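Complex shown without one protein chain; remaining protein chains in place.
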Amino acid sequence: MTSDYFEFLSIIGVAFFAISGTLLGHDKNIGGFGVVVVASVTALGGGSLRDVLLNQPVFWIDNPNYLYATYSAIFITVLFIRHLPNVSSYYMLLLDAIGMAIFNIVGIEKSLLQGTDMIVAITMGMTTGIFGGLLRDVICAEVPLVMRQELYSTACLLGGLTYAVLFHLDIAYLWCIIGSVLVTVLLRLGAIHWGWQPSIFKKGRMQ
Amino acid sequence: MTSDYFEFLSIIGVAFFAISGTLLGHDKNIGGFGVVVVASVTALGGGSLRDVLLNQPVFWIDNPNYLYATYSAIFITVLFIRHLPNVSSYYMLLLDAIGMAIFNIVGIEKSLLQGTDMIVAITMGMTTGIFGGLLRDVICAEVPLVMRQELYSTACLLGGLTYAVLFHLDIAYLWCIIGSVLVTVLLRLGAIHWGWQPSIFKKGRMQ
Partner (left out) sequence: MTSDYFEFLSIIGVAFFAISGTLLGHDKNIGGFGVVVVASVTALGGGSLRDVLLNQPVFWIDNPNYLYATYSAIFITVLFIRHLPNVSSYYMLLLDAIGMAIFNIVGIEKSLLQGTDMIVAITMGMTTGIFGGLLRDVICAEVPLVMRQELYSTACLLGGLTYAVLFHLDIAYLWCIIGSVLVTVLLRLGAIHWGWQPSIFKKGRMQ
């Protein structure tokens, strides 16, 4: 039951990250099959790191469906993007936000299932959610989203905390997921639209 | 028998990647022992990732011969490069192509030996072939080869597919290897010489 949720969520997250990688690859005009490499790394990087750190079988080696989902998402995106004259980078950011929100949850759950402390699980959720997109940006020689001014890792962290709190309140599993995804995605969208630029530096008593 | 092939091929691949890393380090004027770090990461990065993902003992920890091969290749390159006034980056690209072709095959084989699907094995081959060079370029703050305009990951993929096809046709093992390496290397050299710039975008029906 729970593991069905997991697989379904992971497939969605993998596909969304794959599309976000394809869009960035398109923007950066990467040649030939390089787009597939970038998009695959984006889709599979965070979860691979999670499984390696937890010493679990790596998800896409264990279950090739994730590879089919990744490659299908890339293929469909490439087909459609030809017919769309202008794809704004906004879609890339939106897909990245949803993928991050989903992988955050999967990372937390998979970590808790291994019997880790909650602080380890929250850290693992952020690792899983952020790392794929980080690899995408580093490979494409972009400034990583995590380094830019708007809320990014903060959104990921608050989404993870939301999940932890709802889980401890014994809310139904589906609502924990929906609540956490909503918090992460809405914070990201708000930050992109209104330019929220929090800083933990220089906003203290000095001013 | 097969594992002898593996070790021999891996040693060659490791040495070639080590030389390519040393040449790039030389071009970028990296100080002191930093060249050794970059060259070692290039030589050992792809295979380490492969072994970690497959949950196998990491090849250079299990068998220090790979380290001796890496350090010897670096040392000899450093000795010789002093006496060569101009080493063109062409040699770096050539060695990178051969290293990629070889690691591609080793990655596919090692993955198949663990009983994975062919799609996982092909993905693992590309991971093994591309990742070392990618790390080299990222550390040296170069635009990764995989992002540039000429054929790169496409050559790696087609080399992998050639290996898979020859293997299924029951061709002798040695010829599978030779065929796959030739396809990858010749495609890369052709792309470098004639500037083949394939793109999966914007070449569709739109034009």
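Should a chain be cited, it is by its letter among A and B, assigned in written order, with residues numbered from 1 in that chain.
One rule holds in what follows: a residue touches a chain if its C-beta (ideal position, glycine included) is under 8 Å from a C-beta of that chain, and two chains touch if they have at least 3 such contacts.
These numbers were taken from a predicted model, which means no experiment stands behind them.
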item: Selected from A:Phe33, A:Trp60, A:Phe103 or A:Tyr152 as touching the chain missing from the view; value: A:Tyr152
item: Among A:Thr77, A:Asn104, A:Thr123 or A:Thr162, residue touching the chain not depicted; value: A:Thr123
item: Omitted-chain contact residue, chosen from B:Ile76, B:Leu113, B:Val138 or B:Ile171; value: B:Val138
item: Contact with the hidden chain (one of B:Ile12, B:Ile81 or B:Ile119); value: B:Ile81
item: Hidden partner chain, residues of chain A it touches; value: 52-55, 111, 114, 116-117, 119-120, 123-124, 126, 130, 134, 138, 143-144, 146-154, 156-157, 197-202, 204-206
item: Residue ranges of chain B at the interface with the undisplayed chain; value: 26, 28-38, 40, 48, 52, 55, 57-58, 60-61, 64, 67-68, 78-79, 81-83, 138-141
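We adopt the following convention: only the chains that are shown with their structure count from here on.
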item: Approximate Å spacing (C-alpha centroids) for the pair chain A, chain B; value: 29
